[in-house]
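Only one protein chain is missing from this complex, and each of the others stays in its spot.
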Amino acid sequence: MSPVIIARNLHYKYEDGTVALAGVDFDLFPGETVAVFGGNGSGKTTFVLHLNGLLDGQGTIEVCGLPVKSETLKQVRQKIGIVFQDPDDQLFMPSVLEDVAFGPLNLGTPPDQAVERARIALDQVGMLEHQHKAPYHLSAGEKKRVAIAGVLAMDPEVLVLDEPTTFLDPPGQRSLTVLLRGLPQSKLIVTHDVEFARSLSKRAVFFEKGRIAGDGPTDRIIEQFRWIGL
Amino acid sequence: MHIPDGFLSTPVWVALDVAVAPAAGYIVRRAQREFEERKLPLLGVMGAFVFAAQMINFPVGGATSGHLVGSALLSFTLGPAAAGVVMIAILAIQALVFQDGGILALGANVFNLAIAGVIAGYLPFHFWGAGRARKAAIFMGGVFSVLVAALMAVSELLLSGIAMPGAVLGVSFGLFTVSALLEGAITLAVFQAVETLNPNFIKQPKAGRRIGLGLIALAAVALAGVGVLFASTNPDALQRLADTLGIASKSKPFLDAPLAEYQAGFLQSAWLRKAGAGLMGIALIYGACALLGRMVGRQRSA
Partner (left out) sequence: MHHVVLERWSRGTSLLHRRDARVKILSLLIFLIAVATTHRDFELPGLLYFAVLVGGMIAARLPVIGMLRRAAIVLPFSLTLAAITWISGEPRRAAMVVEKSFLSASAALLLVATTPLPQLLRGLEMLGTPRFLLMVAQFVYRYLFVIAEQAHRMRLAALCRGGRFRPKGGFRSAAGTLGVLFARSYERADRIHRSMISRGFEGHFNLLSRPSLVWADAGFLFLTAALVAVIRV
């Protein structure tokens, strides 16, 4: 089967001249969960921002067979859902339900159906009972789940999570792991948390100076780059 | 500085609510054109910033401390229209959620802080923010934003018949001046800190030689403030002032004549006279506003 993400020779330079991506080639295959490691400033977040067209560099990217270009952005953003690091940046509507319905509404879903899809997504992450709550009353773990629901409600094929365990305590991390394992989408998980990565992904890539310096089984990559914590 | 309900007399709060509604609509449409819904998060977050910033204490001397009011700073970084919208939103939240300021008095509070205060704070920056007098312009912007808002508030209270003995007025103005100077200092300090971090945060006005217009606009704002204040205290004050200045005997016929005209005919009703004075002040502010709108518009298309 053809990959759900195909990136070829991706280059990107910031306005101040910093080279963020220096030729990235990457494939994500259907059903895979791949961990993305790399130091701060290694280019992994810049790479993620290219996947749904937030940044526009040189090279090619294809998501689920669609080239990522300004004409296709709407469909691309339905196919690939990105969950960013700080859920407070994503949960900006007054209630949980409204926030999760935001995505479907943007896709043109009629309001009643959008609410229905939001409820299904909330149920998937176990947050349906909180649907009428205001987001800032939720714990970090609950917010993270709602953020994921917000993306799931758009029915994507690929999920990208940027440092999902930030703000989560160990029990929160554990329940996130369980949740993610149960989701059928192909996944790309940018993370510093080695154990978390090990529990979810069989394959990992290592970013270094804007390039992928290593791509293989998670344990081997961790060993190869001595990406060890305590 | 947020007037609660119950203090303003009916003509005053009604007139202001009626006058401010279309003005607010104009400001919102203006800001929407400049910012579009995409930038909504920016306006909202900046509003939250101002709200939160009001809780940070700036120590002054030993025992006192002040805090940022923020309308001037908002106008320097978002432009006056967006600053106005953000201030309106803040005032509404303060009234509804925090019981700070009345509901019927919202027209008055919006006028004082989100319209008059923002314009008065922005004008110095608009005219002199690109030249050598930049720091002074920023400082004066902060000063005016608070001073004009306070002047308007006191005028409205006086117009409503809240009697304020001279001593109280004196003390109030003393306090307002101190607050205004503090706002100027804090605004300048924070402005510089912000600009150092990233000059793009500031909406830099273009350099231009419109100093004359600037003075006129500022004079209009100042006149409006002082004029409304004078008109709202009773005419006896004007008389007493004339006596003190020694021009009483010569000017008595002059002073009597217009007053006599007031009393005769249409402008007989006391509150109508006062409301008329108030509306004149508002008209002057609107004049400055329209002038500003045209100038800013011209700059943008330039």
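Letters A and B name the chains as they come in the text, with residue numbers starting at 1 for each one.
Assume a residue touches a chain if its C-beta (ideal position, glycine included) is under 8 Å from a C-beta of that chain, and two chains touch if they have at least 3 such contacts.
Bear in mind that the values here come from a model prediction, so they are computed numbers and not experimental data.
Here the chain not displayed is in touch, across the complete complex, with A, B.
Among the residues B:Ile103, B:Ala133 or B:Leu181, only B:Ile103 touches the chain that is left out of the figure. Across the interface with the omitted chain, chain A contributes residues 49, 52, 54, 74, 77-78, 81-82, 84, 86, 88-90, 92-95, 98, 101-103, 105-107, 111-112, 114-115, 132, 134-137, 150-151, 154. One chain of the complex is left out; on chain B, the residues touching it are 2, 4-7, 10, 13, 24-25, 28-29, 31-32, 36-49, 51-53, 55-62, 68, 77, 85-86, 88-90, 92-93, 95-100, 102-104, 157, 162-165, 168, 185-186, 189-190, 192-194, 196-198, 201.
By our rule, only the chains that are shown with their structure count from here on.
Chain A and chain B have Cα centroids separated by 47 Å.
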